[in-house]
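Heads up, this is only part of the complex; the chains shown haven't been moved.
Per-chain residue numbering starts at 1, and chain names A and B are given in the order in which the chains are listed.
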């Protein structure tokens, strides 16, 4: 397993921000975590509200916590709300059950980290996350 | 971005209390926070119950956390209950998804703080908050 480098993480952040500006999204925040769930790089655009760092981190951390994207966690939350609420309480960074948290995989397919984006609709947040991962030459 | 001064915050509090008495509301509590979510001024009327300080603060803090009024958060909570529950768990002061928490904007339109009111119905709480903001010459 390879760890995401700071260079790669900063490329993911700048790629996600560029996509957000290209799509004219509301101000977004982007968090990149390593496979252990620990923050490597983060940026919050001007005009973002206060809780965006925690939401971006929780989207990515939740994806790593359960091994699926936060979009899938959102679907699980509809079917089994008490399970996701319980799991969120167990994860120090929490879990946000909405799209925008995406696992990052290395060339061998192993999970090497995760990206979390928040600020616009969940679907748009996810587009920015995917653009960031692509900009770094990594796979979602 | 200007910070709400103590003078302005106390005017918001007294304006909200005056509106509550004019409308003959139940005893209310009023919290005024700066843009960072930190309390500037607070008052709890005689006869209020114990948790009112936390509820008033969480209405205002939640509005700052997500960048919308607590009325809008209440609507989001109907559509996406697990998202709001998750976000509330990430915000140290919590989030209360019910009207009465209103963002305060300066002359340039930037958010400079928030007011939270609790004690009567959510709609009436919001009326008191808006009256307080108006009394201070600021915009909701």
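The working rule: a residue touches a chain if its C-beta (ideal position, glycine included) is under 8 Å from a C-beta of that chain, and two chains touch if they have at least 3 such contacts.
Keep in mind it's a predicted model, so treat the numbers as computed, not measured.
> All chains are the same sequence, and 2 are placed; what is the full number of copies?
Whole-complex copy count for this file comes out at 4.
Note that only the chains that are shown with their structure count from here on.
> Would you kindly give the rotation angle relating chain A to chain B, two copies of one sequence, based on a CA superposition and rounded to a multiple of 5 degrees?
85
> Go ahead and note the Å separation of the Cα centroids belonging to chain A and chain B.
Comparing mean C-alpha positions, chain B is 30 Å from chain A.
> Touching chain B in the complex: which residues of chain A?
Where chain A meets chain B, its residues are 48-51, 54-55, 58, 74, 77-78, 81, 84-85, 88-89, 94-98.
> Where on chain B does chain A make contact in their complex?
On the chain B side, the touching residues are 36-37, 64-67, 80-83, 85-87, 89-91, 111.
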